[in-house]
Each structure stands twice: as C-alpha cells, then as structure tokens.
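Below is the structure I would like to discuss, written out as structure tokens.
Note that this complex is displayed minus one protein chain, with the remaining chains in position.
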Amino acid sequence: MSASANLECPICGGEVTLGGDTLQGELIECSDCGTELEVTSIKPFAVAEAPQEEEDWGE
Amino acid sequence: MSASANLECPICGGEVTLGGDTLQGELIECSDCGTELEVTSIKPFAVAEAPQEEEDWGE
Amino acid sequence: MIIVKIGGGATLNIEGIISDLAGVDEPFIIVHGANALRDQLAEDLGRPKKVLTSVSGYTSVFSDADAVDMLMMAYSGLKNKRLVELCQQNGINAVGLSGLDGRVVQGRRNKGIRVRENGKLRIVRDFSGKPKSVNVQLLRLLLDNGYTPVLAIPIIDENNVAINSENDDIVGVLAAAIGADKILQFIEAPGFLEDKDDPGSLVEHISKAELALREQQVEGRMRRKMLALRKMSECGASAVIISDGRVQHPVRDALSGAGTKIA
Partner (left out) sequence: MIIVKIGGGATLNIEGIISDLAGVDEPFIIVHGANALRDQLAEDLGRPKKVLTSVSGYTSVFSDADAVDMLMMAYSGLKNKRLVELCQQNGINAVGLSGLDGRVVQGRRNKGIRVRENGKLRIVRDFSGKPKSVNVQLLRLLLDNGYTPVLAIPIIDENNVAINSENDDIVGVLAAAIGADKILQFIEAPGFLEDKDDPGSLVEHISKAELALREQQVEGRMRRKMLALRKMSECGASAVIISDGRVQHPVRDALSGAGTKIA
C-alpha cells in the first residue's frame, strides 16, 4: 500500500487526507465544505468534484 | 460398419457395389461405363454422377 | 411504421417472427438482443460478464473494452448476421447495422456508476451509456429503397467510442425519432404476468400510470426493464405490445391482440 497523502480540496482549499488504501474512483467528503469528491487518480493522488447528476446505470 | 450393397449406375444401369466402409461423398468409377459417381448418401446408399466442372476451392 | 424488438432469449421462435414479418405490409425496423448468445460466448471464452449493483439497487453489466468486443462478436456479429440471413431467405432485404454504422444510434457515455465495495463508495466508469438520437436520414434512405434495417448494439458515444446500451432505451428513442405507431416486443413469456410463475395471470392491458406504480414494487434488472417500458410507451408510439415470441406466429398473434398492450 502506498503512503497516505494530504491534498487541497478543489472547492474550498481545505485539507483532504487520502489513506494508503484509497481506491481509484473512490468518493470521499471534504471535512471542511462537505463537497463530495472523486479520487480521479491514485498514482499520483488527485481529486475532483464528483459528478452530481442522478444515478446512472447501463444495460 | 453397415453391410455392402449393390446399386444401379444412374448412367448405364450397370451394377455398382458399395463396401461397408464407403464414405459420404466418396467418388467411385462405374466398372461398366467408367463414369465418375459420387456417393450422395450412405443411409440409405445413393449415387449420382459427380459434378464435372474444374477444380473448385474456397478461401 | 412498426419497431419490432426481438429479445436475446434462446427459446424465441425467430423463424416464426421473420416469416410472419415477410407478410406485413407496413414498413418495419428490427432491433434485436443476443444476451443468451453473449453469455454462452463469454463462458466459452472464460471471460465472464461482470455485473455491478449500484447503490440505489439497479444492477447492470460492467462494460469494459473486452465486454464491448464481446458485444461486437455476439450482437452485431453472429446474431445480427444470422438474422439478416434468415430475413433474406424470407424475401426481406435486410441490412444489419450496429449503432456505429453511419452513426445510426448516437448516445452519451454514462458519467459513472456508484457502487459500494467492502464498505467504500466508488464511482466506476465503463463503456456504457444512454441513446440520445438516431440517424433518421440513413434509416429513411434504406427503407425508401426497399431495405429493412436490423439494428444491434453497440451504439456510438459523443467521442465516437463504441458503448453498450439498453435495447429498450434504443427502441424508445428510435420509435420517437422515426415516428413509429407500434412497438412489438417479443419475450419468452405470454406477456406481462401478474405472477411471473403463473402463465395464466396475463395482464391484457396496462395504463402508463399503472406501469409507474408497478415499477416501484420490483428491484434490479426487472425494475430497469419496467422503467424502460414506461419510457418506451411515453415516446409517442400509439401502442407498445409485449407478447410471446415462442409461439408459432408471434407477429400475427401480436397484431391481432395477443399479449399485453401498454397504452
């Protein structure tokens, strides 16, 4: 498992901590502003605001 | 193996003997008129004149 | 104009459907599935279908690139071409197309499916999405020149990428775009059953409102099927008929009132 990391929330600039076991695409909440963030990549770590539209599913 | 059988050559009416080990599609010559015959079915036995056009092959 | 949807079930009487259609005067477009065939192929190749259940209870196939390859072999390949062959043998001059061909069915890629795995909430992205529009000009061009379109997934997304999609959604978008008046859906059951284990419990008529109600009482794949049926019935087609695709004359029976009518 890679080490954990601290990132900046893209919405409020607050600190976001990602543990070593974080998954690609995992959804986490910014503890400061509560925005739902998506872990868009894990090597290196990166987060972005999660898409907000209604539940999507395929065939 | 099924028993052998005697059939009539469709061209000259001569006798054509098919052994028990005759294969579907096998080519044999009528011993009387020499025409090339195709064993079109083995259960029951049946023969017909073999197609004569030039060698045919696919992809 | 009739949209004929042939499910992918293995026990459907495809020969009966096609020979009936040869006698139909109205123009029609066929949309077909091939899930039984795809599942068999996936098993034979040792590449099983991956299914995800989203947080809100919908189950769906996870379509990675390999799964889309499988669609191209089973749906737009084997099933489509054997169906076109059968049409030709019944005097129907069919042209088989996937949604990619001539961009005949265009869609939008799903933004992602939210799934929960060992306690973690995750967005999973794959090659699947929703149909949004249809190339009516190409379909008209073919129909007006005596050809019968036979459509299958995959469809094409906003970045010209092949994506999986739900046949029921495609039928809805297609019926609305081309102005179909009837949608015939052939399944491996007499029609919509009150109790799915009792063939006698056929519901002959369902209003759209009733359909929305029933949708809340079921889960997963069945719920999605019902939602798609409701959307299909809201696309302007005068009647959606769901009837038995296993009988001797599936189309003839459906057109003379057999099965369930949603209107």
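In this document, chain identifiers A, B and C correspond to the written order of the chains, with residue numbering beginning at 1 in each.
Everything below uses one rule, namely that contacts are C-beta pairs under 8 Å (C-beta built on N, C-alpha and C of every residue); 3 or more make two chains touch, one makes a residue touch a chain.
Worth saying up front: this structure is predicted, and the values here are computed from it rather than measured.
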item: Contact list for the unshown chain, restricted to visible chains; value: B, C
item: Residue touching the undisplayed chain, where the options are C:M72, C:V136, C:A176 or C:M222; value: C:M72
item: Residue of C:T11, C:N160 or C:S256 in touch with the missing chain, whole complex considered; value: C:N160
item: Candidates C:I6, C:A67 or C:L97 - the one touching the absent chain; value: C:L97
item: Contacts of chain B with the absent chain, listed as residue ranges; value: 23-27, 38, 50-51, 53, 55-59
item: Touch list for chain C against the chain that is not drawn; value: 41, 44-46, 69, 72-74, 76-78, 80-82, 84-85, 88-89, 93-98, 100-103, 137-138, 141-142, 145, 147, 154, 156, 159-162
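Everything below uses one rule, namely that only the chains that are shown with their structure count from here on.
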item: Most widely separated chain from chain C, with each centre as the mean of CA atoms; value: B
item: Chain centre separation in whole Å, for chain C relative to chain B (CA means); value: 50
item: Centroid distance [mean C-alpha coordinates] between chain B and chain A, Å; value: 77
item: For chain A paired with chain C, centre-to-centre distance based on mean C-alpha positions, whole Å; value: 36
item: For chain B, residues contacting two or more additional chains; value: none
